[in-house]
Structures are given as structure tokens and as C-alpha cells.
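Read the structure below first, then the notes.
What you see is the complex with one protein chain gone and the rest in place.
For chain A:
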Amino acid sequence: MAVDVQQPSARAAAHAPSRISRIGQSKGFLSFWFMLPAAALLLLFLAYPLALGVWLGFTDARIGQAGTFIGLENYEWLMEDPVFWLAVFNTFLYTVVASIIKFGLGLWLALLLNHHLPFKALLRAIVLLPWIVPTVLSAIAFWWIYDAQFSIISWSLVKLGLIDHYIDFLGDPANARASVIAANIWRGIPFVAITLLAGLQTIPQSLYEAALIDGASPWQRFRYVTFPMLTPIIAVVMTFSVLFTFTDFQLIYVLTRGGPLNATHLMATLSFQRAIPGGYLGEGAAIAVSMIPFLLGAILFSYFGLQRRRWQQGGGD
């Protein structure tokens, strides 16, 4: 009797999943489809505006006119523009000073709140307040606080007999820089403090107990336990803090519009001023694009900070 050798394989073929269904069940294929909406959103709302901004920086686009490609001309003009360089200087000063102080005060506040304090929940809520209040509202409050004629600070100091004249907070270039930095610090501290507090609470208590048994002083416990364990979160917090500070706009816009004498103009405010009220979209875009290298630097800072966590967990840098 002849054996039908084809039969089993034909049956197998009849039951085997089709090529399409095999592709459909493939992990890679599914992952691709699940990723696609997110990738589309990123391309549409992040990559496209960024690319458009970079392109505009190479054009002479004005409001209502597409503009033509002019290469690096906008950047060459900016190189010769003293106001641009003043804005670059102001932005760095603003970012560096505000970020360092926000970090110092935020860490101190986080350490305080990490202790068992009475009304801890209430205190944490109060600390968060400056972060919750819309920036424009806090800026208006500071506008009154710094007012040349109605400042509560000046009024108090005069009443206490400590000064004779009201302080010109926003009218003097040096004072104005210090004043806007102080406002930014006030607003930014809660973000640093609360995030570092979250980080502090993830540190195992056993490490502190071990350090105590070894006779470590409070400073040594901070230096050898708290700080190393907090490093990854510090890297992330400071990256965001630097990014927020570097790109600040609202505080300056409400308080000074970049004045007096452009002493408080940041790159973000100058970019807006040149692009929208000034009409030179290309030049405004070029100023905004000039911020990218510095922002990338901040992201790299975060990247290396996170690498350190891998090192802490036993991996290599």
C-alpha cells in the first residue's frame, strides 16, 4: 500500500499560522505599532517645531513672509550685536547664580523636611506654594515688592531706620539682575526641595544605622551616605532646574521687559522681542537656536549623572 507522504505536511501547512498572522504575533512588529503613535506625536510636536526653528534661523523670514535661505547671516549679525551678547551674559549669570542657590537652599530645605517635624504635611504643602502659583501671578507680586515707590521691603527698612531712601530694585542694572534672580530662586526652590525630599526618602534607614554603629558624625553620614545616594536624583533635578532657569521668560517679561538698559534681557526674551513684536522671525529663531548647545550641555550633565547610578549599582561607567 502506498503511503501518502504528503499528507502530514499538508495538514501541518493547513494548521500553520499564515505569514501575516506570524508577523502580527511577532514581538518586534507589535512593539513597532505600539511605539508608532508616540513616535508620531514626538515628530509632530517636538521634532518638527525644532527643525522648523533651526530652518528659520537660516532664513530672513519675517512675520507673514516665508523668507529665503541666507545661510549663517543671522548668526553673523548676532555676533556683532552687543545686545545679543549682553543677553547671553545675563542668561548665564541668571542660570548659574539662581541654580546654585536653588540647589543649596532646596537641599537644606529637603533635609529639614526629612526630619520628623510637627505639622510635616502642612509644611510640605507650604513649601510647594511658590511652585503651584502661576508664574505670572508671582511675577506681579514681585513687581509690587520691587516697586520703586511702593516696595514693602523698602518701606519696612525705612520704618526700621535701616535705610533713608527707597531701594531702586529694578531701575539700577545691578540691582535689577539681583532682583530677578531672587524672584527666580523663590519660585524654583520648591521643585528642588520636594524632589530631593522624595530622593531622601528612598535611602534605606539601615545605611544610617550602620553608619551610626561605625561612629559616623552627622557630617560624615551626609557625606558618605546621603550625598552619594542622592547623586542620581540631584543630576536629574539640577538638569531640569537649569533648563527651566535658562529658558525663563515670564518673570522677566512681567518684571522688566528686559530693561533697564537691557540689563535683564535673557536669550528667551530677546528671541521673542526680535521675532514677534520686532517682526524678524529668522533672527529671533537664530537666537533661540543659539540656546540649544547650552541646553544640550545640561542634558549631557544629566546623562552622566545617571551613568553614575549604574556605577553605584556595580556597573561600569
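Simple rule for what comes next: contacts are C-beta pairs under 8 Å (C-beta built on N, C-alpha and C of every residue); 3 or more make two chains touch, one makes a residue touch a chain; residues count from 1.
Please note the rule applied: contacts and distances are computed from a predicted model.
The protein name that UniProt records for the chain not on display, among "AzlD domain-containing protein", "ABC transporter substrate-binding protein", "Hydrogenase small subunit" or "Electron transfer flavoprotein subunit alpha/FixB family protein", is "ABC transporter substrate-binding protein". One of A:G106, A:P130, A:G188 or A:G258 touches the chain omitted from the figure, and that residue is A:G258. Of the listed positions A:I23, A:L41, A:I63 or A:L212, the one in contact with the omitted chain in the full complex is A:I63. When the whole complex is considered, the residue among A:A148, A:I163, A:A210 or A:I292 that touches the unshown chain is A:A148. When the whole complex is considered, the residue among A:K102, A:R177 or A:R274 that touches the unshown chain is A:R274. The set of chain A residues touching the chain not shown comprises 62-65, 77, 80-83, 146-150, 165-166, 168-173, 176, 256-262, 273-274, 276-281.
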